[in-house]
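One protein chain is absent from this view; the other protein chains keep their places.
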Amino acid sequence: MVSPQYAAVQFRVRYGETDQMGVVYHTNYLNWMEIGRTNYLRDAALSYRELEEKGLLLPLTDASVSFKAPARYDDMVEVRTWVLQVTPVRLDFAYEVYRACDGQLLVSGVTKHVFTNREFKPLRVNRFMPELYEWLLAQQGGDDQ
Amino acid sequence: MVSPQYAAVQFRVRYGETDQMGVVYHTNYLNWMEIGRTNYLRDAALSYRELEEKGLLLPLTDASVSFKAPARYDDMVEVRTWVLQVTPVRLDFAYEVYRACDGQLLVSGVTKHVFTNREFKPLRVNRFMPELYEWLLAQQGGDDQ
Amino acid sequence: MVSPQYAAVQFRVRYGETDQMGVVYHTNYLNWMEIGRTNYLRDAALSYRELEEKGLLLPLTDASVSFKAPARYDDMVEVRTWVLQVTPVRLDFAYEVYRACDGQLLVSGVTKHVFTNREFKPLRVNRFMPELYEWLLAQQGGDDQ
Partner (left out) sequence: MVSPQYAAVQFRVRYGETDQMGVVYHTNYLNWMEIGRTNYLRDAALSYRELEEKGLLLPLTDASVSFKAPARYDDMVEVRTWVLQVTPVRLDFAYEVYRACDGQLLVSGVTKHVFTNREFKPLRVNRFMPELYEWLLAQQGGDDQ
């Protein structure tokens, strides 16, 4: 893999994601950021599903989102995701959502996570999965692209 | 409990439940029917949460919904739920959703369920929880109210 | 277009679509059927977004779903959609949802719609958009494939 600064995934806006303002209801952007996160790990030949099956969870501790412009039903959107920072106990992702047809930035955001086991007890990922930690470290800093 | 024909629960329509037609997006009515079902069991001093904790699940096999009139943001709605039929292996619920302010019927529906354990293997509820089965049998037929 | 029996669209299950049973929460299958419907019209060089912009809405009157097997987080699923029946005032779609990796049928369903204007007044589509009506008529019967 030629070290990507970010991983990108595209999909169309669903009808049920709109609200009576005629645009996407804001909480759906957070759902899309999860899609970006899942896709980011898959691009790295990791699967978050497999991480969970091995007992590694990534619950959120913080999320922040800035809404720049609204997406509309049937728009093709692109979510770009990268690792902002990783430590043995924490992992932060950054995101940008674009309208595909004209490259308009719609939303930017950050989510902060802790590494835990299935009982939500903190894990040190550098011990539990050292190769994962090394890989994430190598990705870090993708935000100053 | 003076043998209710149905259990009723009221709540307000959320903004995010609307779509760009300006009315409630149709799949939310199925979410509401789940609220009705949970409420029905609670009214009977049963808690579906406790049933699940004891290892009894009620996955859906079929759902059908008829949409009569649309609900709108901030409407107070009432979901009425009753037991349509119960056997040792199956349980069917019926529902009606009303707009509270004028009694307009908005939606009617039916959901069909099987009793299973956590691995989704069928259970015979008359053996696993005989008192629950007896109670459900006594409620059956509430639809010809 | 070489007269397709159905239109197919594939996508991955989102984390937020699961519930605490560890499988997809049932109402999401109805959301997916909407994706299938939108995709069906797009494959036909129609866009439901444009239909709405021209003043033609397709509100649901009935929906029914049978749940055969559960989808799980990150599964790739395929929704197949076809026209079951069309009249000047009504349009019915049928759907099947498959797990892509092994072709397991997960869900089948039907949604029934009426043609209306933006005020939800019934429209006769054969007068309002005769070419659309002719096209839909030609697709009808895709269910006995």
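Which chain is which? They are A, B and C, in the order written, and residues in each are numbered from 1.
What we mean here is this: a residue touches a chain if its C-beta (ideal position, glycine included) is under 8 Å from a C-beta of that chain, and two chains touch if they have at least 3 such contacts.
Computed from a predicted structure; not experimentally measured.
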Tell me which residue among C:19, C:50 or C:134 touches the hidden chain in the full complex.
C:19
Where does chain A touch the missing chain, residue by residue?
20-21, 26-28, 30-31, 34, 52, 57, 59-67, 70, 120
Touching the absent chain: which residues on chain B qualify?
11-12, 14-16, 31, 34-35, 38, 47-49, 72-74
Chain C residues touching the chain left out here are 15-16, 18-23, 25, 27, 73
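Throughout what follows, only the chains that are shown with their structure count from here on.
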Based on the averaged CA atom positions, which chain is farthest from chain A?
B
Same or different for chain A and chain C, when you check if over half of the residue numbers at their contact belong to both copies?
same
Distance-wise, how many Å sit between the C-alpha centres of chain B and chain C, to the nearest whole number?
25
Taking each chain's centre as the mean of its CA atoms, how far is chain A from chain B in angstrom?
35
Round to the nearest whole Å and give the separation of the Cα centres of chain A and chain C.
29
Two or more other chains are touched by the chain C residues 31, 34
